[in-house]
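Below you will find the structure I want to go over with you.
Heads up, one of the protein chains got dropped from this complex, but the rest are sitting where they should.
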């Protein structure tokens, strides 16, 4: 049970070298857009969005159009008709007749992984529940590369909701693979990075520290990654009111920042970045959107090329079957798929669909 | 009141010769896709889906794109804005300004027929309630042709819900026109083929027999067409539980089948074909999807060509006006259209929109 074709399900599916290649290709697309204007002529992208995400869907759509290709799919409720009692495995074997590559957004974690096992065309995970959203991470990385010229020797601050923010977890894993990276995690106590990530970081020996004071962290940061702090994450409204201002970025807080700090945000923002910050030369969240389009162009083009070349995924994963996954958001809880786990180097087993630790109780899964 | 242009509203709108032509064209498209990659350049298909049907909509969309054309339309709720108090006759006279051909899905039976009377461009019925779905039948036929090489001298079994399954009725009418066809209808007693179809088959002298035992029928079949048996069709849950397994296809039931049996299903399946059957060389339901795209390409191309040539529908139908149709799902019950009936050779009169027998009571219409 392993796909015969290269897909992008989570950011670490691509090696550091492959990400470097992808970024280099995106840079060439930015420099020479006309060169790529027809490279996907007569190719079709299917955008299968089981839950709405207009921004991501439009980004994929624009990307495919700028490569000269066509786009078809569904964007929300219409999905009910596809999924009406139909398993993901059947849906992709239907849709692969209509398209050359699929971008799938699903509310269940691991659904794109299941799709990749049955499809004869590449699958791109366009967000699966709170699990992964690798093309957002690629957009973040292209933005960093365009402004810093490197992925190494950087101090990266994350601020806001670090417990549920999948973009934070994913960028941490992606950047941690380069040398000289330091992380600063700025959050209220309730929303610190999840245990599994802290263990993972510790194990890999990344340098990091945690704080709840953005001002204090500010002077060290090369990159500040803001995320939204949602009121409903807090135990009480008082607590929220007491804390929220500490995690709102405004010009006074930026006073002690490096001159060349860059500010990222996955958007949409609500109030966590004051509008006055938009004029700061390092405020790159709208450019990040543009870079998201360019890196998706590079990704679609690359996966289609690999599919044509017959390049196969290499996996040294040690897989075992075990009892069903305890994560209520895992695709395995709604569709009949075998309960398979990856055995990590430390002996722990993680659900192949949603990465939850074997035997986790729902209440312990963020 | 007869359209000036050729449309496809039900499968028998096309003669046997025209279907042969269409299948031959689809075979050429499959063999030489590049030859057709631009034949609909600057043409537009409007997909007017008043109820969602993602699979069918994506099939039409992919078909038009592979012919080099463009696609626009609506897929569900958005329809409310078109249809907000607006009759189908007005809607098509609006949309014909935006497209060259229309594929219409509607919950009311006969709506595409009404559309065809007002439009100056071809209408394809993409499913009107429980009435007709001719492009599904064309997909079935292309699949049969690709694997059997002929439409004659075949034994065709239908299994499951034969009362409400419009794909069954339509394929029966289509295949019955060829010589040497035998039908086997396998269903629970509650879901046998409707009386009107049995009368029609008797009148035309087709060979058939009915049974409720799939195993018994199996050895004779060249083609097995599976359909879904829905729990809600049964009088009681006990009855459903007692019967359902008899109409589920699994490997043991296939043991006594011919070696070259082919298995069709209009999809989506729920549980009426066990997943183990997917590996059977005759399991063609996913190929059927692919063939659906190819035959729709042939159909769109053909109807556009006929429209350009000014080919007109030939009809020797004997039409009369009478009292309003009694079928609550007929378009004539929601829009003011004249109550017109076709007089058949045996003197019976059938609503021109939904084919219901004149004077039928709603309770007698399946």
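Every chain is named by a letter (A and B) in the order it is written, and numbering of its residues begins at 1.
Note that a contact is a pair of C-beta atoms (placed from the backbone, for glycine too) under 8 Å apart; a residue touches a chain by one contact, two chains touch by 3 or more.
Just so it is clear, the model here is predicted, and its values are computed rather than measured.
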From the listed residues A:5, A:58 or A:89, report the one that touches the chain absent from this view. A:58
Under the stated touch rule, tell me which residues of subunit B contact the chain that is not displayed. 42, 44, 46, 70, 72-74, 77-82, 84-86, 90, 93-95, 97-99
Using the document's contact rule, name the residues of subunit A that touch the chain not shown here. 37, 52-55, 58-59, 61-62, 65-66, 71, 75-77, 267-270, 286, 289-290, 293
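Just so it is clear, only the chains that are shown with their structure count from here on.
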For subunit A and subunit B, let me know how many angstrom lie between their CA-based centres, rounded off. 42
